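Yeah, one chain of the complex is gone here, protein chain that is, but the others are all in their spots.
Up next is subunit A:
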Amino acid sequence: MSIYLVKRLLHLIPTLIGVTLFAFLLVAAVPGDPAQIIAGESASEEEVQIIRDQLGIDKPLYQQYISYVTNIFKGDLGTSLRSSKPVLDEILLRFPTTLILTVMSLVVMIIVGLIAGIASATKPNSIRDNVSMMISLFGISMPVFWMGIMFILLFSYYLPWFPSGGSSEFKHFVLPSLVLGLSASGILARLTRSSILEIVNQDFVRTARAKGVKEKYVIYKHTLKNALIPIITIVGMEFGVLLGGAVITETVFSMNGIGRYVVESIQFRDFPAIQGSILFISTIFVLVILLVDLSYSIVDPRIRYEN
């Protein structure tokens, strides 16, 4: 297990270099002089020069990248141009909101998606299967911002059960996580169904049935256990969808999370903030994928030995 873990952690290095390089190039690739854009058309040469020094864009690119990565290791993601505060502080202030929202949505997604997927796969081509897959298809096709607005209209305007915005209390998270979780559960349901159906047709399931194992055990013990790996993979990938969806959901529900921070930063052209938040979210996503990979070896011990 420890060799597997080390190997997997080593794999992480090139990905993280790539992620930092991309975040770095993001600002370097801005057409024209970023300092001039930030300072505005009417800024004097001195003002532009100050911003240029702040960003360090006079130096060659590779030097800029090295100092950028060194700063990341020191916990310095730059200074927000809008608030003049360290970007990392701004992100950490908003991170709990985004984390709670994504985790709650993940729970909603897993419960709804798995139940719908299993319900479909255990009776393929039945009415139950068709209805559940049709609902999933609608879920996949529904824009998450529209679903958010409709939920606000229904559950906070017509039926005043939940607040329509904010992020200070638990009740603020109910509607957004339902919206985000439900909209992501469609894909999970479809993929759970196809993963289970693939396993159901394999020999060992037929053997289990032939030797008289009860249907309940065939599904839960033999099939579902083996379908876990593709399902966990999908859940991991869907976490990325949730992080992306959080950007929209936080905006619709006026929540003070990283997603909304990114949107505001783009509107204000606050490059260090954009760069920092994108780096932060992608690093989290990369770590989640790592956790998913590591969980394979717990679910299926063969993977440890093969590697």
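Assume a residue touches a chain if its C-beta (ideal position, glycine included) is under 8 Å from a C-beta of that chain, and two chains touch if they have at least 3 such contacts; residues count from 1.
Everything below uses one rule, namely that contacts and distances are computed from a predicted model.
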Just go with whichever of "ABC transporter permease", "Sulfur carrier protein", "proton-translocating NAD(P)(+) transhydrogenase" or "Spore maturation protein B" UniProt uses as the name of the absent chain.
"ABC transporter permease"
Which of A:146, A:161 or A:220 contacts the chain that the document leaves out
A:146
Quick one: which of A:68, A:95 or A:285 touches the chain that's been left out?
A:285
Residues in subunit A touching the chain absent from view
14-15, 18-19, 21-22, 26-27, 29-31, 137-138, 140-147, 149-150, 152-153, 157, 240-241, 243-245, 247-248, 251, 262-263, 265-267, 269, 271, 274, 278, 281-282, 285-286, 289
